[in-house]
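Following this message is one structure expressed as structure tokens.
All protein chains of the complex are present and in place, except for one that has been dropped.
Then we have chain A:
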Amino acid sequence: MTKLVTDVVCPFCGTLCDDLEVVLSDDGKKIVDVNNACAIGAMKFLHSQAEDRLTRPRMRQEDGSWKEASYDEAIEYTAQMLAKAKKPLMYGWSSTNCEAQGVGSEVGELVGAQMDNTATVCHGSTLIAVQDVGVPGCTLGEVKNRADVVVFWGCNPAHAHPRHMSRYSIFPRGFFTAKGHRGRTVVVVDPRPTDTASIANLHLQVEQGRDYELLSALRVAIRGNPLPDVVAGIPKETIIEVAEKMKNARFGVIFFGMGVTHSLSKNHNIDIAIQVTRDLNEYTKFAIMPMRGHYNVTGSGQVWGWQFGYPFCVDLSRGIARYNPGESSSNDLLVRGEVDAVFVLGSDPGAHFPFNSVKKMNDLPCVVVDPHITPSTVVADLHVPVAFVGVEVGGCAYRMDNVPIETHKVVDAPDGMLTDEEFLEGVLKRVKELKGV
């Protein structure tokens, strides 16, 4: 008889769906099937079952080939590398639990590291804007139960957060939203005709790189001031129509993604989108929310927020926490030659960073902790495979609306494998010995 595990949390994207069911083999050791998840979420569980999965660390040899190593050797190598470095970069921290992020922060503090997470190439600009002007937010539950106007700006949940629309933002029937999608007005702002745009009531095909102007025009329209005939490729009548729709919402929300966080204007796009939201609160209730990518990138910002006071780009080199994206951001550090060692956990910069940065990772001593073989492990000197967090070990994660959710262990990791947290505990112990603390 197969076993069914219910209420499983999906450790893939920031939607952090908590209604998955996992079908286990008779002995409870293998995952056979995953119900309720979207295709990418299901694959995360099924990937952990791969027959050819790495179960022990491997160290790069002189000739470039790999040699298996023990976890003790891996801990020793990592601790030595971090303790010797003048300015090590410790990057990633998004596909892991808050417990591991906590231990990693302790290591970072001891070695005077540059701590940075995937926000640096994702919603970091959002965090800068929030620090500049604050943020009127809400939970996804409120969106489900109250929102009748939903704006997706520079994001495409149909592909990046597949169940977002069915669980929270467009289709579900909630307490005050009994008509489901028929009661909601959906506006998509995107230069491309995306799948999300195809189900919108209104699609504004903004000119590439002119989101800042369009958001500014919305503010002008909300205030009833005169506008030029066309802004960012959108006629002023449409801008005024959207402004009126937003003002007349019972409860509205703007979701935004990397189409605005990493196009021209970056943090200023988010800053002004927050100001639009704030302006609308003079008329109705409006909130704004970033579509966070990795399932626990939000948690890493939370952990560092309470540890160091800053959610990413934390510079611990001088014994106090400093912060200045543009200087202490991973790609600037790598490209400018500001760091002398790289430690990666819970992310794949090899796949996401510009080539110049990855080249630097290749040149520097580099440790990558990841259950998978990835483009990052290709440039690593030491690859430490670990248990899948959220599948083989539980732990705390923060959803994109900053709600903490406890993820569950579903199956055991292969014999003798360490979790992120256990590996980091080992490194922390050894770094303490090396530093004499």
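For this structure, a couple of remarks:
Here, contacts are C-beta pairs under 8 Å (C-beta built on N, C-alpha and C of every residue); 3 or more make two chains touch, one makes a residue touch a chain; residues count from 1.
The definition used in the following text is that contacts and distances are computed from a predicted model.
Comparing "formylmethanofuran dehydrogenase", "ABC transporter substrate-binding protein", "Methylmalonyl-CoA mutase, large subunit" or "Acetolactate synthase small subunit" against the UniProt entry of the hidden chain yields the protein name "formylmethanofuran dehydrogenase". From the options A:Asn156, A:Gln275, A:Ser376 or A:Thr419, the residue with contact to the unseen chain in the full assembly is A:Gln275.
Between the chain not shown and the residues A:Asp116, A:Asp190 or A:Glu213, the one that touches is A:Glu213. Touch with the chain omitted from the figure is made, among A:Ala85, A:Ala200 or A:Val410, by A:Ala85. Among the residues A:Val151, A:Val242, A:Val339 or A:Leu428, only A:Val339 touches the chain that is left out of the figure. Taking the whole complex into account, chain A touches the unshown chain at residues 85-87, 111-112, 128, 131-132, 210, 212-213, 216-220, 222-223, 225-228, 231, 264-265, 268, 271-272, 275, 317-319, 323-327, 336-340.
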